[in-house]
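What follows is an incomplete set of chains from the complex, kept in their original frame.
Read from first to last, the chains carry the letters A and B; within each, the first residue is number 1.
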């Protein structure tokens, strides 16, 4: 089956799941997104691109930004990053303080909130404005100069910052945050509030499918080994407390966000982005996971 | 043995312990206190008062203030207080986030930091300025109009607020803090930074020895039952993670602070204050606990 037919088939097959689940409502700016959206985009290493549904509608990438923040930090700091954040699955909720307390303020991995906050703090230590740098890279990688921070979402996150503020203050009390707590939080929320479409996301993900060198960019951004590490982390820790289940069902490195987006990587072949706002109980897009599972089943592609 | 001789004997007996241990150094303002101070004061229900050593030197009462904040809250709010804070020993460090997370932001008791922060939040909800009210009551109860907040200490606490900020933000994320986090912290640090001498402290404690009615004040401040509850809490939760050991060795309701002060209550008879800045591993004054243990051994007084 060719990719266009494949996308058609998936699009129809997932309709019963679109709008099922619960749109993230912890901040008002997200709660008002219509639940019945669905978009998907494939971006291949050879330059081909296939989209379906609402693939050109920008949405809040939320935790998918954790991949890009990490990529930027690896580009700037190399393996230094791993001095202050681990690489292991957490076995706890994405915003839990328990393991953080038992492990003296060292987050388990960069894809739980605490870990992404430390990565943000690293970036603040080596850049005047990490958000501008991140946007610059995303705009180049996607050829979309319109990628921006949705300030309404960022302000809403800031308003409801208590849980993340608790994490950041706690880590600062352990010496694992160096900038001011407010600055770390503001920057972190800016990254979470970046608005991108499925088309944008799949294009940006090509960096990881290409093992650090996107065919869309002139320069290598990560070493081959760093890119593989990010892929490995996405597989073991990319979908909150459902990483094992995602590996079972989809069998690809993936990173989800509560905005309903998921980025998945097929090394050497393509990058896939899918978006549908209604979430399952673990916080992953219900129709999105379903679409990816069908994709790997129908194509027989899986890293396993 | 009469009380003056008793104090003399204790004073000499504890000398080997004075200065042993470690002065609290988590904030600079406390770290500079000389370790070799020792004062003790007995304040009896019948009006007699006996002091020895540095009993008239003001020190930072720190967590002993948690007793006074609770007393003020019970006076203002009655049993409503217990809607948002428990009465059980915590079995965890005084500033742990673990139990707080497992129990959805309801602190175990008002004598761990999280609990005192909730009590402070209650006070902010029913008073324009709880610190002024607290000072007013302490000044009346001690006949010492000079009792004040040591602003240098309060500022130093504020500078190093991260752990307490983590606790407060976390509880706010659970809906158990209503005022702004900064206002709660500022007020809490003011209470911790109140400077009082042993003489002051013992006088203030008479309220609890008198079951809610201090012979030094015109009005009943707590009901008999409320006062007993505070005494019960001091016994089960008053000395951090060493409440059981304190009950074993001293056998009295007591509340300690990292400034080196301890307030102990002998119901119907007297209130005792002791101060020596060097702390044992659990954060209680080493010479202070020793002095209280000798007092109860020599007099045979114990609630057990």
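FYI, a contact is a pair of C-beta atoms (placed from the backbone, for glycine too) under 8 Å apart; a residue touches a chain by one contact, two chains touch by 3 or more.
What you are looking at is a predicted structure, and each value in this text was computed from that prediction instead of being measured.
Colleague: List the number of copies present in the full complex, noting that all chains share one sequence and 2 are shown.
Modeller: In total, this homomeric complex is built from 4 copies.
Here, only the chains that are shown with their structure count from here on.
Colleague: For the sequence-identical pair chain A and chain B, what is the superposition rotation angle on Cα atoms, to the nearest 5 degrees?
Modeller: A turn of 180 degrees brings the C-alpha atoms of chain A onto chain B.
Colleague: Report the inter-chain centroid distance for chain A and chain B in whole angstrom, where each centroid is the mean of the CA atoms.
Modeller: That gives a centre separation of 48 Å.
Colleague: Help me check something: in the complex, which residues belonging to chain A touch chain B?
Modeller: Listed in rising order, the residues of chain A that touch chain B are 96-98, 100-102, 161-163, 165-167, 169-170, 172-173, 181.
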